[in-house]
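Got a structure for you, questions after.
Rather than the whole complex, this shows some of its chains in their spots.
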Amino acid sequence: MIIVMKPEADKETVDRLLEKIESKGLKPLHMPGAERVVLGALGDERVLAELQLEAEPSVESVKPILAPYKLAARDLHPHDSVIEIGNAAIGGGRFALIAGPCAVENEEQVMASAKAAKEAGARVLRGGAYKPRTSPYSFQGHGPEGLELLRKAGDAHDLPIVTELVDTRDLDLLVEKSDAIQIGTRNMQNFELLKAVGGTDKPVMLKRGMAAKIDDLLMAAEYILAHGNEQVILCERGIRTFETATRNTLDLAAVPLLKEKTHLPVIVDPSHGTGKRELVTPMALAAAAAGADGVMVEVHYNPPSALSDGPQSLYPEQMVALGDQLDRLLGALGRA
Amino acid sequence: MIIVMKPEADKETVDRLLEKIESKGLKPLHMPGAERVVLGALGDERVLAELQLEAEPSVESVKPILAPYKLAARDLHPHDSVIEIGNAAIGGGRFALIAGPCAVENEEQVMASAKAAKEAGARVLRGGAYKPRTSPYSFQGHGPEGLELLRKAGDAHDLPIVTELVDTRDLDLLVEKSDAIQIGTRNMQNFELLKAVGGTDKPVMLKRGMAAKIDDLLMAAEYILAHGNEQVILCERGIRTFETATRNTLDLAAVPLLKEKTHLPVIVDPSHGTGKRELVTPMALAAAAAGADGVMVEVHYNPPSALSDGPQSLYPEQMVALGDQLDRLLGALGRA
Amino acid sequence: MIIVMKPEADKETVDRLLEKIESKGLKPLHMPGAERVVLGALGDERVLAELQLEAEPSVESVKPILAPYKLAARDLHPHDSVIEIGNAAIGGGRFALIAGPCAVENEEQVMASAKAAKEAGARVLRGGAYKPRTSPYSFQGHGPEGLELLRKAGDAHDLPIVTELVDTRDLDLLVEKSDAIQIGTRNMQNFELLKAVGGTDKPVMLKRGMAAKIDDLLMAAEYILAHGNEQVILCERGIRTFETATRNTLDLAAVPLLKEKTHLPVIVDPSHGTGKRELVTPMALAAAAAGADGVMVEVHYNPPSALSDGPQSLYPEQMVALGDQLDRLLGALGRA
């Protein structure tokens, strides 16, 4: 950790800070320059982070050297983690298609959507029983009954299921009924929820928050890992920017960057990432080309009748065509 | 609601959509132009929003005319709402100073901080017992014991208290012990939490999410109002932008804009909004000049020793000076 | 165009605005709703845009129906435009690799970089003689001598050249010496420069501004087209967002979206779009998968010695490997 002092910092303050650094078991460094005094601290600077040296009036800025996450970092875990959702392995070079409807609406709909997912080559079925909606007047999901229907559709097509948890009170039910638990964008920094899933043995699909930097996403993963659950899959799903022509700005460069920084699998959600059906297929292909470990795509048997996210849901035949194009592209790049 | 069709939309589709609009009890309009067919729907278009007409392949875009919130809108509630936190009234022309430490650390600290708040003219004491922290390795708050200490400090200085709720499981305790409940930035779209506080009779201080548009904030307030609780105070606390010189970008124009759109009180948090002690005082003054109903400011008896947010906490004497400057500025503008 | 009136708008104002609409040769529509009066204007609403109806105190908002650009729109030009830079055709299904150094530094460097570009299958050589640099203390380019060297390198390897114009005073020289003119990110809304290149017969590579929405980019292209030059190539190169782990956020969804809205070719610059060498190859592949008409990539014979953009420049052998991977990917997707 590097501590840059303000020009007016006096010797007493500098000495006091050097002692503070030493008292934490780190090696202090004193680097007086022409315009600024700079201090250094060698060792596990994460203990020092808690000192909040920026709170000192004579400190100009503090620059960490090490990443704030440990368990999620590739440094000490050079090999790719492979996470198993039911019979589907995610990560480690394989590419996984995850598909299904945004929300579970009724049996006919979820069955038809699961069928389309299966035909397109999907390995996991997604679907929401608890829906976080911007408006209190929008459909909020069918809850336990929705979960039951999703389970039924998954079993009927031999697909493990992943579904979203929105409150700690529903944790036990989701652990019982689902094969993986999704933490949605709006809850990426709902730390109580992260701690809760960190205490289970279910795989967690953690979606990037709309305002989350790469490091924020990795710190959210670190919460789950630090609470004992090593099965975390990261999901890039677009961030909020000034561009309004798409629902979000899908940050595909996050894929190779995350794969450099972490051993966890990284998948992409081009449906929420764009919000427009016409853009889902090109962005799913782009995600595969960028090195993603999979994509999660919304499919609906009749999008204009969907209770949620119809505009971004693929028609079943588009889903099948996408599966085919993904196969060809991955083959050309030497991946399975 | 205005529906713009794609150039290739055929007559059958147009007729079908007009029928759909009529079937919802709205008056349909057909406006054929030279380059696009445009449809209109007159009436309470909120029912139409649920139809998700954008999901139709031949629809280019849908433009709502009315705001998506009703209870929060000033349209039908022209007078300012005044919300009472204990003996402090917020809104309706009065200006309220809310102050206190970021986190409750120990009795000495919270007592000294409450004393500084009181001396500066604060009407409400703030302090966190449950802390949402970016890192799992950071201090997470003292929970129930912290709440007890905050209550004690408030009582000792005759200040009502506001504190943050981070999980539905803690709701009952907060309802019992606090005078107002804060919903933090990271939970602004934690809809289960919003529903839960919507079911209580405690005032709610709702902080704007880091990636929340003005309308998202108002929709989050609408959740609470729609679940029966009319006591909502909005808090602008900065949004996330490309600028890194400040912790967040404090969007002060949101203050007069919100006051135009809603009857709810609007306060500003310049501490989180800037992240830098030197900027807190000028931004608190600017908030008052922009018409805010109050400011919420972090104060600590010894910021460099703070377990959380030390860099943005005022020293007690700065807090008192701010109170004095606020008085003069508000007096000059004819406010109390 | 749809004009939403404020609730308090009176009949006189509404009548006056309807007359204003009619006076411009558009058909006025009056749609009184329960909560708001809404007005419509059918016809070429671009003439109405100039009326600035939002400036009327009783107008709440104005919603355009048509895109503000005409010449750039695909509506009236359904076929892809193909733009020729020397012997290289860009657009219309072909995929073009454009490569070269960020800045022309000296003869050895530009020759070696051109050789690497050629070997990787590049069809156009890029290189900067006039460099817009954030710091006045940074290398500003060699100007006319740099242009001469780039021309020489292009001729030696039978590659047409594209180079950036930063001031109208240099226009004649660039028209004489280069095969295509680049308008950089920082000048995307330097309208005098756009008008100037609009008056030439040189192809223009127009890079998206850091803060430009898709429609801003298309309006900048419209400037060039409206001044008589139909040869415009659009280039996505990343936008500025809150994410700091990459130099910019490469908005790849802009590629299929632009191809839907405009007939102009769309290429991607993954070098500036990411700022990191390790991310250039995956993002170039992703751009191709997303449907781009080409990529523009920085290559340098010795990146650590580069005077500009070394961190994002590929080594020559990486460039050749990228060319090979692009071939395989495009083949798999049925493109040349």
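Quick notes on this structure:
Letters A, B and C name the chains as they come in the text, with residue numbers starting at 1 for each one.
The rule is simple: contacts are C-beta pairs under 8 Å (C-beta built on N, C-alpha and C of every residue); 3 or more make two chains touch, one makes a residue touch a chain.
On a predicted model such as this, the values are computed, not experimentally measured, just so you know.
Note on stoichiometry: the full complex in this file contains 4 copies of its one protein sequence, with 3 placed in the shown coordinates.
As a working rule, only the chains that are shown with their structure count from here on.
The chains that touch chain A as well as chain B are C. Centre-to-centre separation between chain A and chain B, using Cα means, comes to 26 Å. Work out the mean CA point of chain A and of chain C, and you get 31 Å between them.
The distance from the centre of chain B to the centre of chain C, with each centre set as the mean of the Cα atoms, comes to 38 Å. Shared interface positions of chain C, i.e. residues touching 2 or more other chains, are given as 241-242, 244.
Residues 2, 4, 7, 29, 31-36, 38, 40, 42-44, 63, 65-66, 75, 240-242, 244 of chain B are the ones touching chain C in the complex.
Within the complex formed with chain A, the residues of chain B that make contact are 46, 49-50, 52-57, 68, 132-140, 166-169, 186-187, 189-193, 195, 209-211, 216, 219, 222-223, 226-227, 239-240, 277, 303-304, 306-308, 310-311, 313. Within the complex, the chain A residues that touch chain C are 211, 213-215, 239, 241-246, 249-257, 260, 273-274, 276, 278-279, 282-283, 285-291, 325, 328-329, 331-333.
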